[in-house]
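All protein chains of the complex are present and in place, except for one that has been dropped.
Up next is chain A:
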Amino acid sequence: MAFAGNLMNHFTTSQLNKEMDDARRIQMSLLSGEPPELFRGSLSGMSLPARLIGGDYFDYLMIDEERIRIVVGDVMGKGIPAAMLMTMLRGSFRTTASYAGGPGETLRKMNEALCDDLKALRSFATLFCADWNVRTNELSFANAGHNPPLYITENGISNLKAKGVMVGALPHQSYEQGSLTLACGEGVLFYTDGITEAENQAGEQFSKERLHSLLHDIKAFSSREIVSKILYSLAQFTNNKPQNDDITMIMLKN
């Protein structure tokens, strides 16, 4: 009987491990789509869950010949529950982005679609959505409770400011929209707080200040290089301390 019990436990554990591996593979394939080919500028994105799977989300979608819609988000919590909700976000964004007029409307419609479910599940998500027009270089954007992306220019680094409440707490929300024109060589880093809150062995956080300073030093590189240098810098800083939170970023550069 004991042997049968052990065999059953082993079978269940190996089955669970296999299913977790499958879940990770599915999530990584949903998150690692290649950015669209752009005739100007470059885009690069990545996500690194703290556990096997995570609740961060990023995506980009060409909505017409000139505009690409970008989104980055963070579901409350970590692991399997957050990952399940992340797939809801993706479905909602992919459906909504194809017909919503702009980033503000995209977030409004996503909140309408997800609010009841997230509230019932006692969860929420933060999202930042932006449209980049590759012909005019205009970036329009709206925020649903997400940490503001960083606007990187020759003169310094500043936050992309737009106010809006997280998705899943209040129905019938509207999201104010901001805009700016990206000059040649300027960029925007969209990210989740797993970067700034990554801890080293002494318990210090990577912090916004370190991220600003790093971006100042590496801003001349391509999007792909900037993402890779931020990851390298995080790895050096944390020095093998286990990752606390999911890490996600998208770098857009004109």
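Everything below uses one rule, namely that a contact is a pair of C-beta atoms (placed from the backbone, for glycine too) under 8 Å apart; a residue touches a chain by one contact, two chains touch by 3 or more; residues count from 1.
Everything that follows uses one rule, which is that contacts and distances are computed from a predicted model.
Only one chain is not pictured, and the protein name UniProt records for it, out of "[Citrate [pro-3S]-lyase] ligase", "ABC transporter permease", "1,2-phenylacetyl-CoA epoxidase subunit B" or "Anti-anti-sigma factor", is "Anti-anti-sigma factor". Across A:69, A:90, A:108 or A:146, the residue that sits in touch with the chain not pictured is A:146. Per the touch definition above, the residue from A:112, A:138 or A:197 contacting the chain not shown is A:197. Interface residues of chain A with the unshown chain, by the touch rule above, are 74-78, 122-124, 126, 145-148, 163-166, 169-170, 193, 197, 245.
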